[in-house]
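With one protein chain removed, the remaining protein chains of the complex are shown where they sit.
Coming up: subunit A.
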């Protein structure tokens, strides 16, 4: 996918130096502790995994062009980028007109792309059924997903299906602006009607493919919520089965749940068949991705260590160095967890 310069400019700051590779990893959904931690610090964590479906996702080359255009500059260490004043000006101009995904709370909770595929096939099947047509090319899809829709259709094919689908679509489309509604309708394939490609849509709407992609993600996030919000639409509930996801990885979630049950770090490692260090990484992931109240910081940071940290560290959390507490018998894990704790305090 062609990545817009405008979007890239929005990912940088004129005051906080940011690592381009880290932002790339965050967008691609490579969820290491360091990626998630800095994603949180950069306040970009909402955009995590936006491009996890794209192989070889790369922004580095585009960024080089933005450096050439003098919108971005390298910091002295050569590893971070800052917006120049021209870049900042550009960012201010873009900010109000650029559509950024707004529903990360749903996107990070459900596999929206999977839901989208299911919905599109369910819609196609319903549309053809409405015309009593059995001869058509179904949208291409994973066999297991295909079977799920087949089962759904068997349960729901009755004289009311078309009306129910029509109502849902109509009510939903009316809740959006005309362009968004048009984009949704031209994403649908049905009887004697083939969806438009993203490129075709972008030409009609005079916008970029990336902008359409962001709108589409949001559209299906809201549609999912919409379906879940009313009994009238519960005939589509089966389409939302088995698509729950977590921002933290499944492995981290398993570790975190054991730890929450009261097991120590060593016990958790034993039961999970993993190293203690891995347990620590998983817990850091959990701390980053969960609201402050949901993580038991007090079980991991003693009052004594909190006191030391408080004495040693003030000011910008980004600038803290572990070396400042190295001789205080505190580990890097403690240090990182305290950084997370304080980041959340500052929220």
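Things worth noting here:
The working rule: contacts are C-beta pairs under 8 Å (C-beta built on N, C-alpha and C of every residue); 3 or more make two chains touch, one makes a residue touch a chain; residues count from 1.
To be clear about the criterion, contacts and distances are computed from a predicted model.
For the chain that does not appear here, its UniProt entry gives the protein name "ATP-dependent DNA helicase RecQ", which is one of "Sensor histidine kinase", "ABC transporter ATP-binding protein", "ATP-dependent DNA helicase RecQ" or "Allophanate hydrolase". Contact with the chain not shown here comes from a single listed residue; of A:8, A:36, A:106 or A:198, that residue is A:198.
Within the set A:48, A:149 or A:165, the residue that contacts the chain not displayed is A:165. Among the residues A:35, A:156, A:189 or A:268, only A:189 touches the chain that is left out of the figure.
The chain not displayed touches subunit A at residues 123, 126-127, 130-132, 134-140, 142-144, 162-163, 165-167, 169-170, 173, 178, 181-182, 184-186, 188-200, 204.
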